[in-house]
Every structure is written in structure tokens, then in C-alpha cells.
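Quick one: structure below, then a few questions.
Here the complex is missing a single protein chain, while all its other protein chains stay put.
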Amino acid sequence: MKKRKITALLMSLVMVCSLTACGGKDTSTSQPEPAPAPADNTASQDTANQDSAEPAAPADAAQAADITLWTYPVGSWGDSATVDALIANFNAVYPDIHVTVEYLDYTNGDDQINTAIEGNQAPDIVLEGPERLVANWGARGLMVDLADLWTDDAKAAIYESVESACKSSDGVYYEYPLCMTAHTMAINRDIFEAAGALQYLDEEKGTWTTENFQKAIQAVYDSGQKNVGAVYCSGQGGDQGTRALINNLYGGTFTNPEHTEYTANSPENIKALELLKSMDGINFDASIAGGDEVNMFCNGTFAVAFCWNATQEKNNMEQGNINFDVLPMAFPSENGEPQLCGGIWGFGIFDNGDAAKIAASKTFIDFMANDETQAALSVKASNFWPVKDLGNIYEGDELMSEYAKFIPYMGDYYQVVGGWAEARTAWWNMLQQVGSGTDVSTAVEEFVTTANTAAAK
Amino acid sequence: MKKKQTKHVDVYKIISVIIIAILAFTFAFPLYWIIIGSFKTSAAINSATPQWWPEEWVLDNYRKLFSKQTAELWEISIPFTSVSFAGPTVPAAIRWLLNTVFMAVAAMILTCATSAMAGYALAKKRFVGRTLLFSLIVCAMALPKQVILIPLLREMASLELYNTIWAVIFPIVGWPFGVFLMKQFAEGIPGEMMEAAKIDGAGEWKTFYTIALPLIKPGIGALAIFTFINSWNDYFMQLIMLTSTKNLTISLGIAKLQAENATDFGLIMAGAALAAIPIIVVFLIFQKYFTKGITMGAVKG
Partner (left out) sequence: MAKQNPMSKALVRRETIAGYAFMLPSLIFFLGFVVYPMIQCVYTSFFDATMNREDIFIGLANYKELFQDKTFLGALKNTVVIVIVSVPITCIFSLWVSSVIYDLKGFACSAFRCIFYLPVVTGSVAVAVVWKWMFNNYYGIFNYIGTNTGLIEQNINWLGDERFALGCIILILLTTSVGQPIVLYVSALNNVDQSLVEAAEVDGATKFQCFWKIKWPQIMPTTLYILVITTINSFQCFALIQLLTSGGPNHSTDTIMYYIYYNAFKLYRYGYGNAMGVVLAIMIALLSALQFKMAESK
């Protein structure tokens, strides 16, 4: 009996202990390693790097810090092997800054950052685009102003369209960009060829007009491919594809030029939606998301994919998912001069109130994006293109050279309007409504009202 | 058990068994598909024409699962110091499995211990405020955790438990269903036995331990299994409370194994198969005890 009593007592004691242990210590339970550990780690890494780091390191002792980097799957930045190598390069120069990486996905990533913010454990650095860094977290005052990274040199080097996307409407820089791409669509060349639809597009330039797009889709449909493409609208990622498609068809815009208001209810956009609705072979499908569409394009269910870019082709080729000829295409537009949606990825820093960590984070960003030898490696890891002139970093890479022709078509980066998260959900809902037969102008009007209310908040 | 053989052929029964057998296929199908799928090539999984049996068996998905991320196998830190011991570095999936087992077992032990005591008190002790407490428990029993999600997150943050496995365990332990269940069991303890123990000079603890506990053991078994499986599947709480790769549970880890706009189903299936196997083994081993335990609970409830 006594023994049991003691066991019970001990158990409750352990419980209380574990409680206080977690409560009492300053985040150490949650941080991967307490202070002494990283020193060991970096030391061993140093020796691995033949000590060359020590004399070269310009970092003083004050720079020593533990920082966390959370990445979305931007190319291979979502892959630990690649990122570990990049960080090893960084630690060769800055051995005292210890970087812990977490990998997010696009389904749960936002929620995880949002809950982490509420849980006082937001990451120091996050790798994503302006819609999140600037329009979402930046606008809520959670991010650090990156003005000291945006030196005059940086401003001169980085393309202007990219620069404007990285700052908020009141001119504060919340993102330091690393790479970019132009999102395209793609067609199954084999199917198009068999249907005799290749005559409607300019294979060389990768462009087509709205009229020819209709003819081509019709030709493919008539050839027996009943599902040519899908306006996927189940939610989550890949919204850029549907936006670019609808905006380009008749030259509509998603927001006004000042990026303060959503303009998806313009006559051009309504006309585009009505056209898509009426086309044979194009389904508004609320059961699939962008990722599903890509899978179903690869397995031959669809003949076109609207959610596409170079990385998609590279990954799916590597996995052996594609056994046909993929032809990347710009979105169709009336005059054949598309305005593609860009993706701009870069770093932002969460304001965790620790000056040392912020300084270390800036050092990290500066190294990754600006270091002479590192910058090209960092960009290549993303499998996208640099945001400034780094020379031809994809020399000899056939796939990347093929997609490079779309970069000049990159249009205005409008994803910096407030209320981004709410607007995106409303966008999917609008497409779902159109798909289920609601009048286009009613649905679009509802979207614009919801989105603009969110933007005004 | 003596049962009379029915002489005539029971048509209703035969038809029913056939229907149930067909339904059983649909119930077994997801797991079959996951296990089979985890050995297929990426192209075969994404194919529009299903392969009911893989044409080519590959281990790629498991290889990917085990090479994608790594974590230390364990980390033990001594309270109030900065001393900590980290285990060897292993594939993250192994760590997730360990986390999940730890979470489920810890939740199970804590729930059973606290509920057994509380249920006994509610059933057998006539103390002030008993009725009020019991009504509170009944009302809170069916409360979905989503309802208190935001305050819970803020609370965990201020206790600095956010992003630790305890943030998932404690709300499970706090959930009063176990207390309710144990109370129903403890009602069945005969009063005379307790009186007898008291006359023999046994203290409160001894009475509980020697008289009550053996009698409610089946109930504890039922609660243990129920808690174990429920916490294993508690995807929602895990999603909210855990962020670091090393702190994830297996189901959350699987959900996160996705690349940009392209779900790698092979990877998910490999992860899911890995996650399902331990719990199926637990089910098979404890099946007998399992069904017995739950039944007792239900009959008494």
C-alpha cells in the first residue's frame, strides 16, 4: 500500500514538475537546443569547413544568435537536403548564427504561422511572397521594416516592378526579394496536335489570342477529349492561375492600378467568366484545387493546366508523372500580349522584439540574397529566376531556357491589397457560384463587395 | 454458451451477411488502397486508370518519407537548468511516431488516473458542491474543442506550453468524459464493502485503492483504450498547438508532407501506412480486452 501511495505521489509530483519545467523556463522547451548546444554544432561544422570560416568571418561576437527560418515550398526551399546545404554555406561565413529551419506547406502553412504568432513563437524569418509578407502580416504590424537591407545599390539592382511589390502602400519594405517567376499555363501538346489545334497558337512565342484559344479548345473537345480543362475552385492555393486566365481573356484587371480596390467586377472580367462558362470542355470544378488540377493534367485527364510554372514541369518530369510533350503557354488575351501573374518570393522578418535576432536575420537575408556566389545558388534552389541581373544562371538548362521567354510578359504585381486572405476565399466562392449556375455579375458583385470591405479594414 | 441450432434456413440472415460482407470490402478498402499505394510509383498513383494491384513494387515513397526531414529521436531537458540530452538524429517520421505514442500514452495514463479518482469521489462521497460539479461535467462533456480553441491557444502561449506535446495532452486530460464514465462505474461499488473496510480501520486512500479500484478496473480499461485512440486521431488540436518539425505527431506530419500545388500522394500514403500499423497492432493484440472493457462500461453506463 505504502509503495503505491508513494508512486501516486511521485506521479503527481512529476506532473507538477513537468508543468513548472515547461512554464518556468524561457522558451527553452520549445527552442530546438538551449544556448550551449548550437555552439557545439557550429564548432563541428567549422571543422568540417576546414576552419576557413574563422578568419573570413566578419561577424563579431554580438552577432551570435539562434534564429528560425520557416519556408514555404518555394521550389527546393521546401526540401531539407537543399536548405541544409545553403545553410552550411552561411555558417561557413557566420558560424555564430544558428539557423533552425521549419518547412511549411501551402495547406496548413498560414494557419501554423498564425497560431504561432498567437502562441508567441512566430519565426524570425519567413520565405514567401508579398501577399503574405506585405499585405497580410506586414499590414498588421507584425513585420520588421527592412529599410536597411534596401540600400541604394539594392534599389538600383532589383527590378522596379519587384521593388514596388515588396513595400506597403505607405512605403515600408516588408520583404526582401530573392526570386520570381511568371505563372503560365500549359497544354498537352500531343493531344492538341492530334486534334489539329496547334495551328491556333504561336509555339515559338508561347502565346495565343482569345479567339484562337476558343477555337483550339473547341477543336480538342471535338476530337473526343471531353474534359479539356478545369477552372478549379475548391480552395487553397493556385488562385493565380484562375485570376490570370480570367483577367487576360478580355484585358480585365484584378485591382485598380493603385492597389487599393478590387475591380474584378469590370465588364471585361464578367465577359471572360461568361465565355469560360459557355465553353465546351471547360468545367468549373469545385471538387479540385490547383494541386489536383496539376495531377490530372499530368495523368492525361485534362489537356490544359492553368496552374503551371517551370517548377511544376521539372518536379513532375522528375517523378515520372508525365509521358507526353508539355507545351507551356501564356494565358490567351485579345491581342496576344498577355499580362502574366508573377510570383515574387523573398524574406520577411517577424518582429519578435529581440534586436540581436533581428540583426542576425538581416545578416542571413543579406547573405542569401546578395552574396556574390551565394545569391545564384539561393535562386537556383528555388528553381525560379533572380529578381536582379545575375547573368544567365541557368546556362545550358533547356527547361529553364524554355520558360525564360515568359518573364518579359510579367504584369503588375497586385497581390498587395489588404484583406488578402478573405479576398482569396471570396474568390473561390465566386467561382463556385458561377460554376453552380449563379448569374456571373451577381457573383462577381458579391466578391468585390466582400473583398473591398476586407481591404478597407 | 449454449445456443440452439435453428433448423430451417434463415433467409434474412443469409442475405444480411452477404450485404455486410460487401460493405466490409468498402470499409477495408481505404486501408488496402493506402498500403498498396505506398508501394506504387508516382505515375501509377496519379494514373487515371486505377491499378488494383501494383504492376511495379517500389520503395521510393518510404525512402522519401525517411529522407525528407530529420530530427533528434528524443530530447530530455532537466527542469530549471539548461542541460539537455538529445538522442541520435533519425528521420523525422520516426520522431513523429514516437511523439504520437508518447502523447497517446501520457494522455491515457493521466486521464485514467485522474478520472478514476474523481469518478469514485463523485459516486461515493457525499460532499458539498457535488451536484453542481457533476452538472458542469455533464454539460461540458460533449463540448467540441474547437469552441474553446482561441482562449486555449492564448492560455497555452502564456503558460509557454504552446508547441509542446503537453499542449495537446492537457486538454484531452481535462475533457470530463472520463470522469463521467468512471462515475457511472463507481456507482456499482457496493456500499457494504466500503463500510466493512472502514470498520477494519482503512483510510480513505486505502479504501479507494483496495476496494474501489479493483471493481472499476474494467471501466479503466475501457477509458484507456478510448482515450488512446481518440488522442491518436486528434488531428485538430495537434494542428493548432504544434509547429516544430520535431514536435509534430504522425498524422500532422503526413498532412504537412506536401509541395507547392502538388500533392505527393505516394508520400502521404507511406506516412499513413506507417501511422496506421502501430494502432492496428494495438487493436489486434488488445482486441479481447478491448471489447470486454468497453462493454462493461456501456452496460453500467
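Chains here go by letter, A and B, matching the order in which they are written, and residues are numbered from 1 within each.
Heads up, the rule we're going with is that a residue touches a chain if its C-beta (ideal position, glycine included) is under 8 Å from a C-beta of that chain, and two chains touch if they have at least 3 such contacts.
No experiment lies behind these values; they were computed from the predicted model shown.
*Asks:* So which of B:115, B:164 or B:231 would be touching the chain we can't see?
*Replies:* B:115
*Asks:* Out of A:66, A:96, A:110 or A:239, which is the one that touches the chain we can't see?
*Replies:* Considering the complete complex, A:110 is the one touching the chain left out.
*Asks:* State which residues belonging to chain B touch the missing partner chain.
*Replies:* So the residues of chain B touching the missing chain come out as 1-4, 13, 16-17, 20, 23-24, 26-31, 33-34, 48-50, 110, 113-115, 117-118, 120-122, 125-128, 130, 133, 135-152, 154-155, 170-171, 173-177, 179, 204, 208, 229, 232-233, 235-236, 251, 254-255, 265, 268-269, 271-273, 275-276, 279-280, 283-284, 287, 290-292, 294-295, 297-301.
*Asks:* Suppose we count only contacts with the excluded chain; which residues of chain A make the list?
*Replies:* Chain A touches the missing chain through residues 12, 15, 110-111, 114-115, 117-118, 140-142, 227, 233-236, 283, 285-288, 296, 301, 421-422, 425, 428-429, 432-433, 435-436, 454.
One rule holds in what follows: only the chains that are shown with their structure count from here on.
*Asks:* Just give me the whole-number Å value for how far the CA centre of chain A lies from that of chain B.
*Replies:* Result: the chain centres lie 35 Å from each other.
*Asks:* Could you list, by residue number, the parts of chain B that touch chain A in their complex?
*Replies:* My answer: residues 41-43, 46-48, 67-70, 77, 79-80, 82, 84, 86, 110, 113, 150, 153-154, 156-157, 159-164, 166, 205-206, 209-210, 239-241, 243-247, 255-265.
*Asks:* Quick one: which bits of chain A touch chain B in the complex? Just the residue numbers, please.
*Replies:* Per the stated touch rule, the residues are 1, 4-5, 8, 11, 15, 17-30, 32-37, 72-75, 78-81, 102-108, 111-112, 115-116, 118-121, 237-238, 290-292, 294-296, 298-301, 307, 311-312, 315-316, 319-321, 323.
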